[in-house]
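Note that this complex is displayed minus one protein chain, with the remaining chains in position.
Showing subunit A:
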Amino acid sequence: MTFKPTTAIAALLLAVPTLAIAEADDDTLIVNDELEMVTKAAAPAHLADDLDEVISGWHFRSDETQALQMDDFDNPGMLGVELAIDAWETVEGTAEKSCASCHGDVEESMAGVRAVYPKWNEAAGEVRTLEMQVNDCRENQMGAEKLGYTSGALTNMVALISLQSRGMPVNVAIDGPAQAMWEQGKELYYTRTGQLELSCANCHEQNYGNMIRADHLSQGQINGFPVYRLKNAKLNSVHARFKGCVRDTRAETYSPGSADFVALELYVASRGNGLSVEAPSVRN
């Protein structure tokens, strides 16, 4: 972590222990007393020059917020998942099919899916996020209308699918046909935007663990998405979060679902390779 000389001087002058909260904590995330998560892992090879360790955002939250994610009854994100379970069985569209008509039991058919997304789709010749895949299914298999990219219904469905991979290590492929998109995402990650001229890396790589005003900066890992945020009391998608972050640099944001954000999602997901899928996680 970057050491801030100014903070140290202030701490010495005022004798205030400002560095006490500056680190990720050492708690262990065990969900429902049975499922232990990998929340700290050695950085994947492509990241080894920049970071030693990748750390889940769970470690940067308060004990109370952390506790919400340790029991499914306490986790408000599960309310969204419940809605999606109903939607999974609901017949929609001209083909008169539900998700279950083709995919059957969600627990079996969707196990491990989240861990490898975003993923290159050979037939379509593009990198697809889970949201794109669900919408493609709706449009071409069910004959139903697409859902809004960051809509509640789609985010809930992604949460349900992601839940089936909970505890599995994130393992996004960055080579082969996905490589060009990954390079584009990496470029975006290190590009400064907005009036504040901040890149993702300025906060989440160079300053994670420090405070940005009242917020405790994490590494910006997306292994826990969709994430239930206490601030807006709903599940939030990756792209909605990206949009919020870019907006906070006072820039015109990219659009959720755009190729730019898909590339960024692929790159950011790959930075969390090795961490457990935590969805639906709880953050503030």
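Following the convention adopted for this analysis, contacts are C-beta pairs under 8 Å (C-beta built on N, C-alpha and C of every residue); 3 or more make two chains touch, one makes a residue touch a chain; residues count from 1.
The working rule: contacts and distances are computed from a predicted model.
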Name of the absent chain as recorded in UniProt (options "Amino acid ABC transporter ATP-binding protein", "Oligopeptide transport system permease protein", "Sulphur oxidation protein SoxZ" or "NADH-quinone oxidoreductase subunit F"):
"Sulphur oxidation protein SoxZ"
Specify the residue from the set A:L83, A:A100, A:V116 or A:A201 that touches the hidden chain.
A:L83
Touch with the missing chain holds, among A:E36, A:D74, A:D105 or A:D215, for A:D74
Of the residues in subunit A, which ones touch the absent chain?
73-74, 76, 79, 82-83, 233
